[in-house]
Each structure stands twice: as structure tokens, then as C-alpha cells.
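Below is a structure I'd like to ask you about.
The complex is shown incomplete by one protein chain, all other protein chains being positioned as in the whole.
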Amino acid sequence: MLSVVAKRSTLLRQNVNCIRQSSSASKPIVGFIGLGNMGAFMASNLARGGHPLVVHDLDHQVVEKVKERARGHGGIVDYAKTPKELAAKADYIVTMLPSSPHVLSVYTSENGILSAVKKNALLMDTSTIDPTVARDLAKTVHQSGAAMVDAPVSGGVGGAEAGTLTFMVGGSVENFQRAETLLKLMGKNIVHCGEAGSGQVVKVCNNLALAIEMIGVAEAMNLGVSFGMDPKILAGIFNTSSARCWSSDTYNPVPGVMPNVPASRGYTGGFGVDLMAKDLGLASSAANAVRAPIPLGSQALQLYNMISAHGGGKKDFSFVYDFLKKQSEK
Amino acid sequence: MLSVVAKRSTLLRQNVNCIRQSSSASKPIVGFIGLGNMGAFMASNLARGGHPLVVHDLDHQVVEKVKERARGHGGIVDYAKTPKELAAKADYIVTMLPSSPHVLSVYTSENGILSAVKKNALLMDTSTIDPTVARDLAKTVHQSGAAMVDAPVSGGVGGAEAGTLTFMVGGSVENFQRAETLLKLMGKNIVHCGEAGSGQVVKVCNNLALAIEMIGVAEAMNLGVSFGMDPKILAGIFNTSSARCWSSDTYNPVPGVMPNVPASRGYTGGFGVDLMAKDLGLASSAANAVRAPIPLGSQALQLYNMISAHGGGKKDFSFVYDFLKKQSEK
Amino acid sequence: MLSVVAKRSTLLRQNVNCIRQSSSASKPIVGFIGLGNMGAFMASNLARGGHPLVVHDLDHQVVEKVKERARGHGGIVDYAKTPKELAAKADYIVTMLPSSPHVLSVYTSENGILSAVKKNALLMDTSTIDPTVARDLAKTVHQSGAAMVDAPVSGGVGGAEAGTLTFMVGGSVENFQRAETLLKLMGKNIVHCGEAGSGQVVKVCNNLALAIEMIGVAEAMNLGVSFGMDPKILAGIFNTSSARCWSSDTYNPVPGVMPNVPASRGYTGGFGVDLMAKDLGLASSAANAVRAPIPLGSQALQLYNMISAHGGGKKDFSFVYDFLKKQSEK
Partner (left out) sequence: MLSVVAKRSTLLRQNVNCIRQSSSASKPIVGFIGLGNMGAFMASNLARGGHPLVVHDLDHQVVEKVKERARGHGGIVDYAKTPKELAAKADYIVTMLPSSPHVLSVYTSENGILSAVKKNALLMDTSTIDPTVARDLAKTVHQSGAAMVDAPVSGGVGGAEAGTLTFMVGGSVENFQRAETLLKLMGKNIVHCGEAGSGQVVKVCNNLALAIEMIGVAEAMNLGVSFGMDPKILAGIFNTSSARCWSSDTYNPVPGVMPNVPASRGYTGGFGVDLMAKDLGLASSAANAVRAPIPLGSQALQLYNMISAHGGGKKDFSFVYDFLKKQSEK
């Protein structure tokens, strides 16, 4: 959910057009594994950028869809039966997978990427996973002679389609620079965070702070409203004082305080409770690995798990305001 | 701690000078009760504004000090032995007291303000107290024929001295307008929050959100640093993304990330842990009165109480970062 | 909710019968203020014990009911229009009121008990209130020449009717001994806790620990059941090991694990969520007054407030198990 604040510009589209004019043939081959809701759009943007693609996904329908989209851009898309087969062909590999075990399997299993990766290939994992796993995986990859960056994204399905994602990149300066050109085809802000694993660390830390701040705003707004305060006046004062934060001034959780935010359209169309719970689960696991106390973060996770247990898992994460307030008729 | 963000200007000082030129004789008498660290400066600023003062405090030394300061401004300061005696003389009364019981006693006890208050006097309580108590007290005052606003402040002792405090005012529009002129002599931002009690509600809600956000930033920064992140880079990313907040971009709790904040000078000279715990105690009590859940807020209070139990009560409230991080040698 | 574990015996009833045979005329007059659900039964038991009663309550119907019941025991019940009028007649006064402000008003207001209390009268407040208030009130009473104990109860309406309540008594040894005789007419376990206020401290501390333990059992049972464990087997192991506690072995929160507990009858007929929240509110307020951290206790309070916000305030407090578990269809 990081840098949703980024203003969408048309600059990128113009860049993309420039790139399209060069011929596909001269561009390195990119492998893409994981054509889910976001991955399918990201792969299409790479094809639009002129890269011949070789893709892998267990779902054949989505592969067909990506091929079709790519055809519109004159792109060439090949299908590989396994990550191994894909790795043998690709100079760059992008992975976009649901969780740490999926990533480990795709990279290190018998038919995984590492069983056939080219020397000097650059691997980019855009999944959101455990920072410790990311760090360890990068070591393993480097031992195999290939290069790797972790590059988790924010910006959602909308940003994936529009090519305006933010990538938080962890890896050496050299690897970051190699990755940047390709990531620019899929995103707008490409941020170098530090060594391998630090992209994941930044994403997890950002969303940890974000979740806590959102709940803090929700608690304070609900308390004020319970005492008869007009939520717009209360938010207005927060926003010019020390309680000011993105969750209050850009994404306020109280219906009607701001237009065009999930709270004002039934808590739909944002960053879901279950997704936030997943990220807080990663934060919790990371914090526990280094014994860093997160007294509010762990409580935030429990709260989102409770909301989910009560059926609110698909709502936007600002729905916590609704969960805290007095239920009118249940 | 609200609106510490306000940029200090010299405008006010100019206003004060204008006012000083008018003669004291024509100004209404102001009573001031509670000449503590902040109250003494606030009273001096009223005297500087040309108002004849009658003051009450149990500590005679501080009374002498206020008299002396006022003399410098040509001001006239009288001493009243009881709130009752003071109330008999004053057209406006300002109170600045440590807690709800003190306020109740000063207003409603046998020798309290209400036993002798003038009809049409305007009472302004600038203490930070329980919103429910404030609301009830305003009713009692109105029944006695006088007018009342609650007007808790933020800005600290420094703001009290400089006359740059922020006042969050609860009361009718009419009473707010009457109060505003006087409050402008002591502060810079005079914010009308709503009906009686709402000044207290806003202050308590703001500081509730603030405390949670600060701890959220501290947890996330500590987690990142534990994973080897450079705190400046991490804060930089927060500040341009969805974790952005005042506690991160204006008052960062990690030493060295920003100059001129308490964290970079040994957590001194800000808003103390014990003061934040006091405000969170009011939030907790208010939330409990209306049964509004504050799962993170209550945890924030416990954390500040733990820091205090471990000897950190006088440190700035951003010291929570230090408390969470691994202690090097204990 | 303390000492619900007490086995009900018939011994008390026999004592009561002995006492009834002595004549009312020789017994001291007892004043009773607060004839609510519990108070009405407690007063009736005093009448049955042979004491002439003078009662006060704002609700006249309940006064009539107590008179009628007392008549069945040959008892004499008088009505007093104010606490003052009652105090002028009584040698012992029992108060049973909803909260601290009610208690303060009944004792210290213009027409309160203290305005007319007899020298050497013994006042017994059986309400559950803030320990600090109880301690301060005892001091005020002692200054007036009367004696006082705080004696909050547990055992519920059922225990009030059966005369099997537990009283936790705070006061000097001498006052405790004077109180004991009378309290034995209404209860079974009369526990001396220490100086004035300590009855309230014990009640609040017991229920603080109890609430936390109950939630702990609920969390652990729900986690086990989520992993497919048979709750009876899991509870059985807890009960013979280090997780053993009253909330697990006597009042298990999982439906079907034990017969005759609220969990096995739809969470009805026990100690309600709202009552537990009230006691946790007192614990929270007391803890804050002395800055004693209660990280889990404060979270327990928030959880019960959330349950109440979601409509579960009247359920037994073991309902927290139901609130935590996955909702089947909502």
C-alpha cells in the first residue's frame, strides 16, 4: 500500500511509446513467473516495452490472455512448462508470487529457476515476502552466479495496469541499476532501499507504521464522534496539527469526511483487510526473528484478524473505523 | 502537544504592542487562577495586554513574580485569597490547573468561583481535563448565569512565554467570540471546536492519535534498523508514502535522523512521557465513559506507564523508540 | 464475580433460623440504601435476621416489595425520604449503589448520610467502586466520628437471594468484627482484606486477573480448535497442567466442554460482559492513578468494550470465546 500517494502522470506512457519504436529483436528476453491479478498486467507492460517474453504459470487461461495482450503490442510471448525451462532462455526473470513458500519453490526446487539459470541473469522478485527469506534467497542466487534484487511493489492492480507501481528495491547498486530500466516499464517510482532484502524490509516497515496510524486515526475519530464532534471538523484540526498523517489527510476512514476514498464508498476498492493482515503477519514474523518489540503492531494484526473473523476480510483496511464504532442494530 | 507545527510569527507581538498602547484603565478586569509553569507566563501576557489582573494561587512566591513581571508592563495585579474573592471582582476568569478535581474544587467548592461569580462573567478553563467533567461543569456554570468555555492549550511552556499557544475552544459561538480576544493575548491559533466540552474532546483525541502514531513510527523504525536499514533512508521513504505522519516527518524519534528534535538531543526539551501518559489517561477514561474501544490507545498508555516505571517519565515522549530498542548494556 | 466457587451450604439457613427466634426489638436498627436487583434481596435477608429496617430508594415500588417480604419474617420496615433522615435513625447503614458518584452523593451531599450520622454508627458500603474513592470516603467518615468499612460483594443476584454472597471487607480489625455479624446475614464468606479501601482493591484485582485468564483460555482453546483439537481433550490437559485455572476447569468458555456453565446454555445467566467491563474500567482507573502498568488488563477492557459495541454486552463474560472464533455466516 506504499506510495499510493504518487500522482499518476502521463510521462511514463510517453516513455513507453519511445521504447516501443525500437525493435523487439534487439531487446533481451524477459522471463515472467506468476501471472496473477497484478502479474498479468505487469507482464503485458514488459511486452509493450518491446521485450520478448517467456512466461510460466500453472493457469493456462491467463497465459493465453497475456499472449493476446502482447500481440497487440507486437510482442512475442513464449510459454515454459517449468521455471527451469524458462530460466534456460531468459536474461531477466521477474517473479510475482503469493508468499514465501511459493517463492522458495519456484527458485530452489528441482525444476526451479536455479537449476538452469544463466550466468549473469538478473532475477527480480516482486512478491511481498519475509525479509529474512528474501535475504537468504539472494545469497543462494549469488552463489549460483546469477544476480538478484528483491523488489516488492505497491500501487495495487490499478497501478499494475497503468504501469505506475512503486518498487522498493533491495540489492547492490549495480544490480539496482540493471533492474531499474526494466522496472520503469512497469512502475513509476523505483526506490533503492539498500542491500538485498531491504526492499522487503521497507515494505513491511511502511505497512506496519501505516496500519498502526490508520487504527490510531480510527480510534481517535470514533472517540470524538462518540462525544458528538463533527468528524470533518475533527479531521481538519488533526490535519493541521501533530496528529496529521496520511491516514487522516489523504485516506480518512470516516465515511463522508473525504470524497473518493474507500470509506466514502462502502469501504470498497482499496487495500483489503486480508492483504493488510498478510503484511502485518510478515512484520510480526520479521520482528520476532530479531526480537524487536512491536506492541501496537501485533495488536493491529490481531484487530485485522478479528475483523476478518467477523466477515470483513474483503473490505478496505480503513474499515477498522466501522468495526470499532457502536453497531447500530445487530 | 497539539499544533506544535504552527510556525511562530512575529505578528502577534505586533498586535500586543498595539494593545499595550491603550490604557489599562479602560480594560475589563481579568482573574487568573493557577500560576504554574505555564499559568505564570499566560497571566503576564494578559497584563502586558493591558488588563488589570486579580490572581489566586496557593504559592505566594509565584504571585510575587507575576506582580513583578506585570509591573514591567505597567500592569496592575491584585491578589485574592480565595477563588470566591477573585470572582467577585473579575469580568473574565482564566483557570489553568493540573487536573479535574482541582478544577471542580476551584469552581464549585464553598469558596469557589461560582459562590460569587458576576452575572455575565466569562469563565475560561485552559486546564486539560476529562471532557465529561468539562461538559458538566459548563452546564453548572450556565445555570449560575455566567458563561463558560473550555480552552485547553498546546505549545508548552515555551509557547506560554512567547504567547504563541494554540487554544482548542469549546462553547457557543457567542462565548467563543468573547473569549477569542482575550485568548489572542496568550496564543496564536484560537480554534473553535464546537459546543462546551469539545475543546477537551479535540485535545484528548489529537493526543490519542499522536501517541499511537509516534509509537507506530518508533516500532517500524526500530524493526527496520534491526534489519540493518539506514534510519534516514527509511524515514525518507515513509515521508513520501502512506506511512507519512508528523511523528515521522517533523518529530522523528530516531536520534540523528532530524536536527532540532528531542531525539537528537537526548530526548530532552519536548513533551514529556508523564504528560503524554496523563493525556492518554484522560482519553482512556473518556473512551470508557462512552464505551468506545481504543485497543491501540490503551496499549500506548500502558507503554508510557512502563517507561515511567523504568525511570523515563521526564524524557520526551519520542523516547519510546529508545525503550523498544535492544538495550546495549544493562 | 469473586468466589463463585463457594459451595452453597445449608448451614447459614440454620443460623438464620436461630436468629429469627430472638425478638426484633432487641436488635439494632439497620438502614439500607439502594434496593436494586441485589440490594432488595440483601435487605430482605437483614429483615429475616431480625433487624428493624429503615430503607431509602428513589423507586417506591421496590420499597413496597421489600416491606412486603419483610412482613413475612415479622420484620419492621420504615421508609426514609433522604439518606439524612435514614442516618438519623440507624445504628448500622448498608449502601448498595451502582457507581462512585452515586456513593459520594449518598454519603456527602447536603442531605447525605454524613449530615446526620450517629456517633459510633457503622457504615458498610457494599457497592463496587474505585478503590481510591473508597479510601478517601472512609477518611471523611472517620472524621465525622462514625466508622466505615468497604465491603464489595460477589455472587450475583442468586447469591444475594440465597444469602450466600462473598464480602471482601476493608477496614480496621475492630470495624471488621462489628461488620461481620451483620454481613453474615447476607453472605457466607466474609473476608478481611486489610485497611479501608482494601475490599475494593481485592475485588478489582481479582476480577482483573479473572478477565485476563478467561480471555487467555478462550484464545488458547480457539487456537487449538482451529487446528482440529477436540476441546474436551484440550481442556482436560490444561486442567492437569500449568495452564490450569478457574476459567478452564470450572467455567470453561467453550460450549459443550462442561455442563451447567453459561457457555453451555448460550452464554446466559452468568456474569455479564458489561459488568466485567465496568470492573475492568475501575481496574484501569485505579492502575492509572498509581501508574501501575496493566498491558493485558487494558486490552481485556478494550475487548469487552468491542464485544459490547457488537451487541454482546448482556452475554456472560465467557462469550469472548464466541467473539474470537470465526463467525460462520455474517
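So that you can tell them apart, the chains are marked A, B and C in the order they are listed, and the count of residues begins at 1 in each.
The rule is short, and it goes like this: contacts are C-beta pairs under 8 Å (C-beta built on N, C-alpha and C of every residue); 3 or more make two chains touch, one makes a residue touch a chain.
The structure presented is a predicted model; accordingly, all values stated were derived computationally and were not measured.
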Inset, instruction - Have a look at A:Gly155, A:Pro231, A:Pro293 or A:Gly312 and name the one touching the chain we're not showing. - result: A:Pro293
Legend entry - Option touching the unshown chain, where A:Gly112, A:Gly228 or A:Gly281 are the choices: A:Gly281
Inset, instruction - May I ask which residue of C:Asp91, C:Asp136 or C:Glu219 touches the chain that does not appear here? - result: C:Glu219
Inset, instruction - For chain C, enumerate the residues touching the unshown chain of the complex. - result: 1-5, 131, 154, 166, 168, 191, 193-195, 197-198, 201-202, 204-213, 215-217, 219-224, 226-230, 233-234, 237-238, 240-248, 250-251, 283, 286-287, 290-297, 299-300, 303, 324-326
Inset, instruction - Against the chain that's been left off, what residues of chain A make contact? List them. - result: 277, 281, 284-285, 287-288, 291-295, 298-299, 301-303, 305-306, 308-309
Legend entry - Touching residues on chain B - with respect to the absent chain: 295, 299, 306, 309-311, 323-327, 330
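Operating definition for what follows: only the chains that are shown with their structure count from here on.
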Inset, instruction - Could you tell me which chain's Cα centre is nearest to the average position of every protein Cα atom shown? - result: B
Legend entry - Whole-Å gap between the CA centroids of chain B and chain C: 39
Inset, instruction - Between chain A and chain C, tell me the centre distance in angstrom, where each centre is the average of that chain's C-alpha atoms. - result: 54
Inset, instruction - For chain B, jot down the residues that touch at least 2 other chains. - result: 287, 291-295, 299, 303
